[in-house]
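The complex is shown incomplete by one protein chain, all other protein chains being positioned as in the whole.
For chain A:
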């Protein structure tokens, strides 16, 4: 009887938690399990046959091009996360420490605006901007430079990834830095600490969790993105999401596509866990 209030509390809490648990079970865990099961299926005459075979795994894991795609995707997503973090940081610093509360609010509102437009539409607009006869090259041409090939290159893909992730990284970094007591970096400066060291030894440790989470989001979104490497990178060479499309498009090899998808999920899980562990480790020890 004494546990009555506690159990009431549990039920109350559960009523809020249950919908999200049910949702996740239905639309995340369920499809994930099905995808894993599908990777052991077979395809005969363009139809999937429910069986338990390792054919798709053997096939995909022994193909050199799959591993080439894997490491390429990993590298490009990591690069996007790094570049987005570095590019966003100075702007986030300004918004967090130099801008007024109103200016910061407006900046965050403006950073949300790009999400009002479809990512695909934003990507297609880059086609016009980055083309050899496009806006950037026309500008460079005025100074006697170029034209440079930017579309259908790794650079094009990176621009696409940044279009997707940069506003998000900037918002996350700004919110993180804004929560740091501004007196701390100011105190460090007053005590004679040079600016670089203030960033490295005061701001970064305090903002580590938020910065890592922002970079992690950038990595996750880039790693799974199909649009940028296909339309701005010219599918040359294909990243894992393109490989999934290719595999399903031709021959309807859903089990092989599932293998690639499982590889991607495992990679994301590993990187996400490692990143979160890294982000919180030092803080916990403090």
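Here is the rule we go by: a residue touches a chain if its C-beta (ideal position, glycine included) is under 8 Å from a C-beta of that chain, and two chains touch if they have at least 3 such contacts; residues count from 1.
Following the convention adopted for this analysis, contacts and distances are computed from a predicted model.
Name of the non-displayed chain as stated in its UniProt record, restricted to "Carbon monoxide dehydrogenase", "Cytochrome c", "Molybdopterin oxidoreductase" or "Spermidine/putrescine transport system substrate-binding protein": "Spermidine/putrescine transport system substrate-binding protein". Interface note: of A:69, A:85 or A:176, the residue touching the hidden chain in the full complex is A:69. Among A:24, A:51, A:103 or A:149, only A:149 touches the chain left out of the display.
Residues 45-48, 63-65, 68-69, 127-128, 131-134, 149, 151-152, 230-231, 233-238, 243, 246-253 of chain A touch the missing chain (whole complex, contact as defined above).
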